[in-house]
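Only one protein chain is missing from this complex, and each of the others stays in its spot.
Lettered A and B in written order, each chain numbered from 1.
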Amino acid sequence: MSISPSVVFPASETDVIFELRCEEDETVRPLAGGTGLALLARYGFLQPTRLVSLRNMREKLGQISIPQPGALRIGAMVTLTELARSPLVRAAADVLAGAAGLVANVRVRNVACLGGHLAHADPHMDLPPVLLALDARVEISGPCGVRWSSIDDLISGYYETTLGQQELITAVEVPVAPGRRAVYRRYASATADDWPSVTVTAAIEARDGRVAEPRITVGAVTTSPLRLRAAEALLDGVALADGNRLEAACKEAVDAAGETVRPGSDIHGSAAYKREMLRVHTARALASLFTRARSEDRR
Amino acid sequence: MTSSCTTISFTLNGRAVEALVRNDETLLELLRREFGLYGARESCGQGVCGTCTVEVGGMPVSSCIYWAVQLDGAEVTTIEALSRDGALDPVQQAFIDAGGFQCGFCTPGMIMMCRVLLRDNPEPSDDEIRRWLSGSICRCGAYPEIINAVHAAAATLRDKSDAGR
Partner (left out) sequence: MTEIGRSRPVLEARSKVDGTADYVINHFRHRMLHAAIVRSTEPHADLAGIDPDAARASPGVHSVLTGQDVAQVIKDPYYGPAFHDQPILALDKVRYVGEPVALVLAEERHVAAAAAALVDVSYRGLKPVFDEVAASGEDAPLVHESLRPGAAFADLRHLAGVRGTNVALHTRLKHGDPDPAWDGGGGQVFEHEYRTQQVAHVPLEPHSAIAEFVGPDRLEVESSTQSPSFVRLELARLLGWRENQVRVIVPYLGGGFGAKLYMKLEAIATAAALIAGRPVSVAITMDEQFFTISRHATTTRIRSRVDETGKFLARAVEVYWNGGAYADIGPRVTQKSGFIAAGPYRIGAVAVDSHAVYTNRTPAGAMRGFGIPQMVFAHESHADEIAVATGLDPIELRRRNLLAEGDLHATGTRLESAATMEVLELLAAKMRWAEEIDRGSGTVRHGRGVAIGLKAVVTPTTSAATVSLAGDGSVTVRQGTVDMGQGSSTVMAVIAGQALGVPPEQIAILPPDTDATPYDMGTLGSRSTFHMGNAVLAAALDLKRQLMVLAAEVAGCSPADVSCSDGRVAGLTFEEIMTATHGARAGTVVGYGSYTPRSVAPDPKTGQSPAITPFWMVGGSGAEISVDVQTGRITVDRIVCVADAGVALNPDAARRQISGGVVMQLGMTLSEEMRYEDGQLINPGLGLYKVPTALDMPRDIDVCLIQHPHPAGPHGAKGIGETGTFAVSPAVANALADATGVRIRSLPLTAEKVLRGVYLRNGRSLR
């Protein structure tokens, strides 16, 4: 942290949005948990002149609820620990609770909020690809009112979002599909607490004994979370009871995944290794998804 | 009118306190600079090693990336609260008996983490302990002894609560 910013503590959403206004020579950011912001400031990537603390919004933006049947609403200031432990989330979208419990470490999860997690747009973050696979929508408040965005419209690149300067993520809504099954797999190539080199989320619903609404998303290997639509299409409509056909479809989906994604080389592995890990973990995610009897694979 | 400092009021180890903080100051810097509490230390500076662990609102946090300016009204607990009347907390004693440390730099943070674990999970398994502590680094490699300390502390706490009945 270098030059000390000023900090304001607005008490309403309208005030927050107002305080987020920014002159040309200023850098203004919302401060929720602040874990991501602290790192950006420490390493000199950000030198905020004003911080807009969201402390007073905790009550309003920190709720998890079912506003109407079929919709799970998670306030932007819900912490990752709250998300991981919430009985509502576990019941409606267990894969999300599970993934939330794996982000960074427990001390960070106790403080970091969902809104900040999404706004940070670090490609190695666990939740954006999971939310993408669940067809989540992000509620965004701004000077002109409220708008909604999909995850892949929100996160546009490496630490980049489409949020405007005076826009604030206020909630995430996840459609609840009673028959949906989903798995999240996270592979870290070095130590257990490392950022993942690849993540795969796979979700399906069942309709008339066939695969419906297949979703396969990947994280960490591309600069923003990616849906593998070509791979998904290969699974769509396959009969769940037809073991051979299902296995073949999964193989094809894995191949499609390997073809579609162009990972970059970085400290977590070469492009070739990451592509192979993407294939392996897509295969394992699908196998886990389709085999009820098997217990969760080791990491 | 902008200011780069803020006065905050919070509870520290059970005492009501007030402090003037730089707006970009961390909780860790505040504890050491203003209150002379050296149990929490700066190591990785990124929140990943746990050497700076303290409790805020009963939850362990990485104080080196916690914005002090957000502490108003909060309850902060540090390692120094554990042995104020001279007696050691059962987790602290268990760490001594099991030899759960070597250089000691990570130890207060480890102990804070282990206390929270035992509060929520009075009989953790080895796997649960390892998973809980996976973000608390000990370069001296005292992990086996730390795990033993947690089991021993769990037993002590169980005996205490049984005796209390």
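Methods note: contacts are C-beta pairs under 8 Å (C-beta built on N, C-alpha and C of every residue); 3 or more make two chains touch, one makes a residue touch a chain.
Here the structure is a predicted model, which means the values were calculated and not measured.
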Candidates A:P10, A:G75 or A:G269 - the one touching the absent chain: A:G269
Pick out which of B:T11, B:S134 or B:T156 touches the chain that's been left out of the picture. B:S134
Pick from B:F10, B:Y66 or B:F95: which residue touches the chain that isn't shown? B:F95
In the complete complex, the non-displayed chain touches which residues of chain B? 22, 24, 29, 37-46, 48-49, 51, 78-80, 82-83, 88, 92-93, 95-97, 99, 101-108, 111, 126, 129-131, 133-147
Contacts from chain A to the absent chain lie at residues 1-3, 44, 187, 189-195, 267, 269-270, 272-273, 275-277, 280, 298
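One rule holds in what follows: only the chains that are shown with their structure count from here on.
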Using the average of all C-alpha atoms in each chain as its centre, how far is it in Å between chain A and chain B? 29
Looking at the complex, which residues from chain A come into contact with chain B? 1-7, 31, 34-35, 37-39, 41-42, 50-51, 53, 55, 81, 104-108, 110-111, 192-193
Chain B contacts chain A in the complex at 2-6, 22-26, 45-48, 50, 53, 56, 59-62, 64-67, 69-70, 72, 113, 132, 134-136
